[in-house]
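Moving on, here comes subunit A:
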Amino acid sequence: MRLTRLKVAAAAVLVASTLAACGDAGSDDDKGIDVDVQEDAAAEFDEGTRMRELADGGTIKIGVKYDQPGIGFKGATDDQPVGFDPEIGKILAADLGIAPEDITWVETISANREAFLQKGEVDLVIASYSITDERRQVVGQAGPYYVTGQQLLVKSDSKIETIEDVKGTEVCSVTGSTSLSNIEAEGATPRGFDTYSECVEQVLNGTVDAMTTDGAILLGYAAEHPDELKVVVDPFSTERYGVGYSIDHPEMCEWITETIEEAQEDGDWAKAFELTLGKSGVDTPEPPEMDACS
Partner candidate 1 sequence: MENVLANFDLVLKAFWLTIQLALLSGLVALVLGTLLAAMRVGPISVLRGVAATYVTLVRNTPLLVMCIFVFVAAPNLGLFVGMPFLLKGTIAVGLYTAPFIAEAIRSGVNAVHLGQAEAARAIGMTFGQNMRYVVLPQAFRASVPPLASTLIAMTKNTSVVAVFGLMEATARMRDFVNKNSDDTMLIFLVFAIGYVILVELISFAAYGLERRWKAAR
Partner candidate 2 sequence: MTVTDEAPVGGGTPRSGEALVELADVQKWYGQLHVLQDINLTVSRGEVVVVIGPSGSGKSTLCRTINRLEPVDSGRILVDGSPLPQEGKALARHRADVGMVFQSFNLFAHKTILENVTLGPIKVRKQSKAEAETRARELLERVGVAHQADKYPAQLSGGQQQRVAIARALAMEPKVMLFDEPTSALDPEMIKEVLDVMVDLAERGMTMIVVTHEMGFARTAANRVVFMADGRILETADPETFFSNPESDRAKDFLGKILKH
């Protein structure tokens, strides 16, 4: 295993760091897709809209995950986060005339995404942010730009193929997560860990039989270890990732929806997928149908 030495060193020295498992994830040289930055974008938006403000300002703050390979990941030495979510962010920024290098990336974790939007710490949240009715009470969510569901990450030679196979096995996820409850309900012994990366370690070294959470996250880890890991089982829940925006700027919904629909049509969405989650070897899926804005 090429990561062994790094993993041992990291585990010995530090606490619960995402670095332990992710090693060189995100250090890849590719810069993602080439976006066409709109010139004179401000003119496209009406005076008084949030889009106009952002275009005039020439910069945008986007919250993404820094610890989910393939979705949103930033290594300790990286300048920019990489993954499918940042690619979507670049597509949206380009439409406002903002070049990728002018984007201010902010790390958001699951617990602070609503608060960051409400306080204006970020303009957009693109961070494996499932659309739910509860969240739509407090923030705006446009999308889904990607649809995934709970699946299992197993070793390449694992015998687990269907959800029935997990009965009696040990399956890890993040302690207290819904995924862990779901898999417990399927008859597996839940093994909660602090981070996904620790959980992946347990799968890689054979301590547990599988890891479970959203397939998109699992694909990211599978992309890191394409020879050792694979994602199995038909999704047994549906997670629809949306772009979060402040509920004070409802006009952003139409813009986000239209911009992503354009990207889905012109192939940028597919390119973004291939360069990130697609590395796990899965076929690029059909882009999902975006919800209408109300």
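Note that a residue touches a chain if its C-beta (ideal position, glycine included) is under 8 Å from a C-beta of that chain, and two chains touch if they have at least 3 such contacts; residues count from 1.
The set was built so that all candidates are chains of the complex that A comes from, given by their letters.
On a predicted model such as this, the values are computed, not experimentally measured, just so you know.
Novice: Given the complex, what touches subunit A, 1 or 2?
Specialist: It is 1 that touches subunit A.
Novice: Once bound in the complex, which stretches of subunit A touch candidate 1?
Specialist: For subunit A paired with candidate 1, touching residues are 4, 7-8, 11-12, 15-16, 20, 170, 172, 175-178, 180-181, 184-185, 189-194, 198, 201-202, 205-208.
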